[in-house]
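Everything on this sheet refers to the single structure shown next.
Each chain you see keeps its place in the complex, though not every chain is here.
All chains are identified by letter, namely A, B and C, in their written order; residue positions are counted from 1 within each chain.
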Amino acid sequence: MRTMFGYGDIALFSGSGNPELAQEISDYLNEPLNDYDLIEFPNENLFIRLHGSVRGKDVYLLQSMGPPVHRNIMEMLIMIDCLKRDSVGRITAVFPYMAYARSDKKDQPRVPITARLVADMIEVAGADRYITIDLHAGQIQGFFSIPGDVLTAFHLLSDYFLAQPHENSVVATTDLGFAKKGRNFAVKLGVPLAFVEKRRVIDDRHAHAMQIIGDVQGKDVILVDDEVLTGSSIIEAAHILKKHGAQSLKLSFTHALLAPPAAKNLTAVDSITEIVTTNTLRIPPEKQHPKMTILSVAPLLGEVILRAHEGRSVGELFNE
Amino acid sequence: MRTMFGYGDIALFSGSGNPELAQEISDYLNEPLNDYDLIEFPNENLFIRLHGSVRGKDVYLLQSMGPPVHRNIMEMLIMIDCLKRDSVGRITAVFPYMAYARSDKKDQPRVPITARLVADMIEVAGADRYITIDLHAGQIQGFFSIPGDVLTAFHLLSDYFLAQPHENSVVATTDLGFAKKGRNFAVKLGVPLAFVEKRRVIDDRHAHAMQIIGDVQGKDVILVDDEVLTGSSIIEAAHILKKHGAQSLKLSFTHALLAPPAAKNLTAVDSITEIVTTNTLRIPPEKQHPKMTILSVAPLLGEVILRAHEGRSVGELFNE
Amino acid sequence: MRTMFGYGDIALFSGSGNPELAQEISDYLNEPLNDYDLIEFPNENLFIRLHGSVRGKDVYLLQSMGPPVHRNIMEMLIMIDCLKRDSVGRITAVFPYMAYARSDKKDQPRVPITARLVADMIEVAGADRYITIDLHAGQIQGFFSIPGDVLTAFHLLSDYFLAQPHENSVVATTDLGFAKKGRNFAVKLGVPLAFVEKRRVIDDRHAHAMQIIGDVQGKDVILVDDEVLTGSSIIEAAHILKKHGAQSLKLSFTHALLAPPAAKNLTAVDSITEIVTTNTLRIPPEKQHPKMTILSVAPLLGEVILRAHEGRSVGELFNE
């Protein structure tokens, strides 16, 4: 491996959030994960002690912001402080999924913009760069003043569907905020686009009605989104799509949050025939199911880390 | 006018970008615009000299970021520096339209995020707060670490249509990035939603085709967006909507950029019967037309300035 | 209540960490705790929405950094961001116990200084001031560049013992890092000082021996510390003190971390006759015991908040 000008050798560290993905990246790069002690005291306080010096090194710190979310964020920040104070050459925080990314704007008064707070915390801890995948909104990149590589699983996911028969498909989305990215998916597959729109029923605070905008009659619907949490909207959408004559339903999304019992409920819906997602978040065995296809982002992250370390272009290969 | 704790009297200043709007706000508040010298040297460098002390005052600096864009931005920043160095109590930059707001993410490699740069410039110059209307993306509020009031002309515009017969209407948008806000408009009017989708034609870099998603047959279409620049997409959309049986077309958007000959071209389309917009940007007489209805944001801005000065709630009245 | 120059009315907010203490402070000040929504999404992400405007107010945000530690820290930071973006006048973060305060120096290579990180996080989120009690090391105050009031429960605790018969007492400590503060306690009571010293046994990594430095024969020992976590050192100390002829043992410490089963184990030691501590951390009923005396810090915090709001001296009353 060539060495980037200005930094020492590469050094990989993995937080405790997603060790399987970290191992895959380590294997891809043929670089070991560095050992360190991580102690949790009985008062929950974490303590970190590196086993060897990182002076001058080009460190990539792999951490998930999945559950336990706050502990994982804090673990990442403490690790950054620890690396900085050991006079590391450069720290790149690699978090394939960014927590709090949906708290990215004040769409009502008197709410926080927590994603900016998280970005500031990462910067104040001492990170020099960051790498992440499919931010909930591209604008979040502007919350950072340090540079970063915001990658996408779009190619991974869309290529998967492109390799299957898809002539009869229609791409749909249940979130109008994802309409533009849904369009890109439809364009890539060369198929039409439809929307599932949800409106609250007047005079009933808790009821709402769903409508289909566009044509799904007799179609194989591919429902796309960036993340799935409870899956309840999708299950409702599955019913309304079926009622409008959709033939089958596949799901495609990057971040498998899948709060229990989302995985169980989704796979229980007959019309949902396949769930395609990635391992940006750890998907434990109990959430997995034969209907679920998990594509690995490890080669993507590994290649980007390699290129970042060697000072080669990332954009030419991976951005949407 | 009550005085906000911690600051002196209110003081209004207007940049040279939109003096008419500034005057309307001044009238609303019954507070004069403060005089100052603005000199442009033959080398284009601007020079500012306040006529009186602003020590301790609660200043609202009203400036447009419309054309000449870069001069207006610089004028605003110089003014902020000048006010800061005169020991002002608090500076609120009031720019109803934020330039460069569309440069808010890296949707391709090797491009800037200029909206963050503009936010940083406003902060480094010394502004304490800001007030603006309908940012292109709500996330841009997170580009600022200073607090701000991001208002919306949504109520102004939707109330206007609500006051007209609209039972036969359908709300549409040509920009899928605006789909969610289009939905809010449709919900407010209680009418259906449709989309105009534009795709590039394969094997022809410059050609593209438009499609309608949703039903517009026999409908009065209200095309909504946050800003209109050249109007060319709208004109295309007008033709395709007509072809799909739309009965009439009205436009609704907040920021009337209307680069010549946008105003002329849009008003020349027969099926476009009304263009409803606001004066966040100065609309000179030569761009105006009988088909155009310009709603003033002055009462909105004036009321928010008053409440900000007096320390009363802004959110309870104006946010979307 | 007088109003501090430069800020609006006082406004109290309580995080979810120690609502009982917050209520006591609210009662002391005769000021209600402000309502707000705190939502935890199924992906653990927290969301906050204030019920009313805090524009210009002098906010005191009461939050515990006790368990769940990381969630409570994040909740506090999000709340600060939310308050800041609602144009609050001033935010004082009130955390009676500061988590991670023991991670305050690099006493071995390649470890973090997490207490500085926590201080930086509080500052970057937007706090203007902070109030806390008995920092593990006084130097941590220097980790903040914002001003703060670092109070002490020393008077509360020592006055309690002073009011009891104490002529036959000796003050001891098991932590030599607390020797100086132990001395202050002994001076206040006018009694001698002793130390329990613990050394690792050579050639056995896990064994250690304890020694008494000073004289405890026939004495009533008051063992003092800033916090008690597992209590295991104290239980060992109780045995060695008894072996050296101590007549009885009382404990005095500010922060009752008391990780289970610390409370149960400590109260089970016969020679420990009383445990005197405070409510800087929430002590749930299952940790309480008749041997335990919990002194409330609410009047101390309440009085300091009042004085800070009114711009009166804090130091003249409460510092050690």
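The criterion applied here is as follows: contacts are C-beta pairs under 8 Å (C-beta built on N, C-alpha and C of every residue); 3 or more make two chains touch, one makes a residue touch a chain.
All values derive from a computational prediction rather than experimental measurement.
Chemist: Count every copy of the one sequence in the whole complex, not only the 3 placed here.
Modeler: The complex in this structure file totals 6 copies.
FYI, only the chains that are shown with their structure count from here on.
Chemist: I need the rotation angle between the copies chain A and chain C from a CA superposition, between 0 and 180°, in steps of 5.
Modeler: The C-alpha superposition of chain A onto chain C needs 180 degrees.
Chemist: On a C-alpha centroid basis, what's the spacing between chain A and chain B, in Å?
Modeler: 33
Chemist: Please compute the C-alpha centroid of chain A, do the same for chain C, then give the distance between them in whole Å.
Modeler: For chain A versus chain C, the centre distance works out to 38 Å.
Chemist: Report the inter-centroid distance (CA atoms only) between chain B and chain C in whole Å.
Modeler: Inter-chain centre distance comes to 50 Å.
Chemist: In chain C, which residues are in touch with two or more of the other chains?
Modeler: 52-53, 85-86
Chemist: In their complex, what parts of chain B are in touch with chain C?
Modeler: It is residues 4-6, 129, 141, 145, 147-149, 307-308, 311-316 of chain B that touch chain C.
Chemist: Could you please specify the touching residues of chain B with respect to chain A in the complex?
Modeler: 104-110, 113, 115-116, 120, 137-143, 145, 150, 175-177, 179-180, 182-183, 187, 190, 192-195, 197, 199-200, 202, 211, 213-214, 313-316, 319-320
Chemist: Where on chain C is chain B touching in the complex?
Modeler: Listed in rising order, the residues are 3, 5-8, 52-53, 55-57, 84-87, 89, 126.
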